[in-house]
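Pasting in a structure now, in structure tokens, and then I'll have a few things to ask.
Excluded from the complex is one protein chain; the other protein chains are retained at their positions.
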Amino acid sequence: MSEVRFGQAINRALIDAMTADPSVILLGEDVARPGGPFGVTRGLLDKFGPERVRDTPISEAAITGAAVGAAMTGLRPIVEIMFMDFVTLTMDALVNQAAKARFMFGGQSSVPMVVRMPHGGGINAGPQHSQCLEAWLAHVPGLKVVCPATVADAYSLTRAAIVDDDPVIVIEHKALYAAKGELADSPTATPIGRARIAREGRDATIVTYGAMVSVALAAAVELAQDGVEADVIDLRSLQPWDEATVLASLTRTHRLIICHEAVEAFGIGAEIAARMADVGFDELDAPIVRVGAPFMPPPFAKTLEDWYRPDAAKIVAAVKKTMS
Amino acid sequence: MSEVRFGQAINRALIDAMTADPSVILLGEDVARPGGPFGVTRGLLDKFGPERVRDTPISEAAITGAAVGAAMTGLRPIVEIMFMDFVTLTMDALVNQAAKARFMFGGQSSVPMVVRMPHGGGINAGPQHSQCLEAWLAHVPGLKVVCPATVADAYSLTRAAIVDDDPVIVIEHKALYAAKGELADSPTATPIGRARIAREGRDATIVTYGAMVSVALAAAVELAQDGVEADVIDLRSLQPWDEATVLASLTRTHRLIICHEAVEAFGIGAEIAARMADVGFDELDAPIVRVGAPFMPPPFAKTLEDWYRPDAAKIVAAVKKTMS
Amino acid sequence: MGRTDPPSATSQLLELYRAMRLVREAEERLGALFADGEIPGFIHLSIGQEAVSVGVAAALQQHDTLASNHRGHGHAIAKGLDLDRFFLEILGKRDGYCRGRGGSMHVADMTVGMLGANGIVGAGLPIAVGSALAHKLRRTGHIAVVFFGDGAMAEGVLHESLNLAQLWTLPVLFVCENNGWSEFTEAARQLATDPQRMAAAYSMRALQVDGNDVVAVAAAARMAVAQIRAGEGPCLLECKTRRVRGHYEGDAQKYRDAGDIATALRNDPLVRCEVQAIAAGAPQETIDAIKAEIADRVDAAVATARSGAPPAPVDAFADVYSPTHELPS
Partner (left out) sequence: MGRTDPPSATSQLLELYRAMRLVREAEERLGALFADGEIPGFIHLSIGQEAVSVGVAAALQQHDTLASNHRGHGHAIAKGLDLDRFFLEILGKRDGYCRGRGGSMHVADMTVGMLGANGIVGAGLPIAVGSALAHKLRRTGHIAVVFFGDGAMAEGVLHESLNLAQLWTLPVLFVCENNGWSEFTEAARQLATDPQRMAAAYSMRALQVDGNDVVAVAAAARMAVAQIRAGEGPCLLECKTRRVRGHYEGDAQKYRDAGDIATALRNDPLVRCEVQAIAAGAPQETIDAIKAEIADRVDAAVATARSGAPPAPVDAFADVYSPTHELPS
């Protein structure tokens, strides 16, 4: 066990995966010599050489499309998209090619590729460098989507994504890269699709993921001072997501709050709320409340961005709303 | 009043809009000389000339991006994307440029552009020519999204989209182009954001849009034979969507079913269900049930596609589930 | 290692003819089946362009990979796909290549490196580039090929793909099937450039060939492939041809004047090859025998396809993701 940063945990996962399997390669802008825009791929070029660790041109569509072809021809490519906002340029390769290949070709070929991309705000990067667009990807049959919240999961979900035979999107919150946490000496992969109970409670269920997990935990601490014990569920995987764990929690607490940094409307939380309003309806004692960004692009100025991003106070208020 | 086809109604809306406003232009693959892949733009080249009606290269990203620049420079461009599946190639122009320009530039500039695109299946066009991806666009602050179900709305929503100062996506179901219906002699635009009660009932609310409206109406007829009277709400506009009308109906019926052709998970229905599980919670007497495509790409073969697409029987079953 | 006599020019011609005949016969049958309502969706025929797929495929090995486009029947058949499963797929049957989930625009066969037809114009380009990268890194000795139309030249990924392939010296052959049309519009009205000038922009080797002359296509492809296989990097092969049929079956081609179609018809690559073969000494009976043999093969495949079972939804639903497997520790 040692304390490492979130970004380092991903770095270690990449190293371990590339050591274990020579078919794993890395493609992305500035990932090789510069070691990655956020330093996540530092040292990989030296370790694995320029054939397997490649700086690419600013050609997001082609490198993602190339990953599809490479995956169909025996490699396990990992693509880094510098900011999730640029996933706009890769949608065809992801959605019409990677996601569909296995199904569309009658199961002949799987597409074992990983696309890593940082999302989220908190660094005043403005409207085109702060978006959380994971709901788009979760809506696409054939893709898997994970989003680690802890250092341990940064490692284990990355490993799981790389070893998975299907295309997996790994969403990393850019504000988490520097966060510290414990990593086991011989960490392992974790199954995709299983949520983690980050805190146990009996009064309300808070479902969240990524950087919002620690915010929700802070809210839970605050709530506890008022005698409200919240279950905090870290989804870890958004597609597939762990319906059973959420439902089990709801069955205990009868109250559901969902929180994410993405715009609330049509976000990940909508699906969770919709499912629980169906399969969990009889367990619900109160309206399902979501906490997400308001319906506007991520703004630049500090006053605006602070207001825009969900915080513990908003989560506390949402939980209390379900208790009233 | 005369009977025209859905595609003709759009054609007439384009003609009327281009006649009324010389700044309206049309861009798209095969829209000019050939009159459009589905014949929707037939005759426009002759009427308005090659400056305003333009066949473009197969460059979806650039023509959508060009529409943004043209809209910021005094035109009202209408772009046709041949199949909604190709919207993957236009996401940057739509999401990072068109949707954000007004907000991001402090309200200095609006981006009055329209992007028309057919979605949906029913013609065995397979995995890359049948998708319903509207939930992506509804999740983007700054975009508006409409989806007409009737001939009258095909006209009036198209007019409304063109006159709107913001970027509007008009989603047309390709299986509707040949459908016939009544069009007023002097049809008008309709406000974006208002739903239509397609049928009144008291027992359950079916919320739907586009080609599923007629399917839902067929289901309602069937249900009526069993004494169940369903309200059928045609959303018409998906972003913004008419929450007040849905809530008002729910307040009467206490049961909610949402139906769309898109994949159920993370689809438009998720947001409607989530909102109603919040603001409409006290009105709900039963689980909210969604009817959508299963979590797989649209398949090609008839047996598969028929099974894949929601039909009246599935809607009837869903309504009955909420009554049991 | 023993050496067999090189095949005579005549027998090579006959092989090429046989391969083209198979594509032609299969597509003519598809056209008829479509007209009869036996094929769901829509299909794009490459009739009149067979010399391109067959000529290029003649230069390929089984495990070379191939990314195709919407007009991909010829590419698939020339690459060696099984005819039964090909027809089964296009008729939407359970035992088709894609288990009836893809149809004409998605036929694929991984066992012969056919990475799939593609419904997205231009999408095959980066897929081939990535496949070539895999060949290079895995040292398979194989190459990747992509077929794309002149209309596809306008897509942004063309540029990104050519640049990447040249930059990384990848073993990929870009085959531009320049047939003059992009759906219902002349490709010339869509392009301010052409394949040769685009290749030149990246200093990429490029060849231009009469795409209706299968011998010329095969010769050019062999030369290009030899260099690519030798590690000299990508090459662009432009095959000038003409679309004979409509964009898709059922296209009345009102936008096209009769002269254009007539010209295309006059230049039939099968007729040209047949004439060449006979001039080279092949007996007419041999040609007729090939025709008959292939008609029989296609008859049999069509019969099999027609009697194929429809696919079951439950199987399709189960195949969206790979079967789950153990995680490593």
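Going in written order, the chains are labelled A, B and C, and every chain counts its residues from 1.
Here is the rule we use: a contact is a pair of C-beta atoms (placed from the backbone, for glycine too) under 8 Å apart; a residue touches a chain by one contact, two chains touch by 3 or more.
Keep in mind that this is a model prediction, so the values were computed, not measured.
If you put the hidden chain back, the residue from B:V4, B:M18, B:V87 or B:M104 that touches it is B:M104. Between the chain not shown and the residues B:L75, B:A152, B:A216 or B:A270, the one that touches is B:L75. Even with one chain removed from view, subunit B keeps its contact list with that chain: residues 20, 23, 25, 51-52, 54, 56-57, 59, 61-75, 77, 92-93, 96-97, 101-110, 141-142, 144, 159-160, 163-166, 186, 188-191. Across the interface with the omitted chain, subunit C contributes residues 154-160, 162-163, 166-167, 189-193, 197-198, 200-204. Think of the hidden chain as still there; on subunit A it touches residues 29-30, 33-34, 37, 55-62, 85-86, 88-89, 123-129, 294-297, 299-304, 307-308.
One rule holds in what follows: only the chains that are shown with their structure count from here on.
Taking the mean of C-alpha positions as each chain's centre, the chain lying farthest from the centre of subunit B is C. Chain pairs A-C and B-C differ in how many C-beta pairs are in contact, and the one with more is A-C.
Distance from the subunit A centre to the subunit B centre is 30 Å, each centre being the mean of its Cα atoms. Averaging C-alpha coordinates per chain places the centre of subunit A 40 Å away from that of subunit C.
In terms of their C-alpha centroids, the spacing between subunit B and subunit C amounts to 36 Å. Shared interface positions of subunit B, defined as residues touching 2 or more other chains, are 85-86, 88-89, 126-128, 295-297, 299. With touch defined as above, residues shared between interfaces to two or more other chains in subunit C number as follows: 98, 100-102, 106, 118-120, 156, 316, 320.
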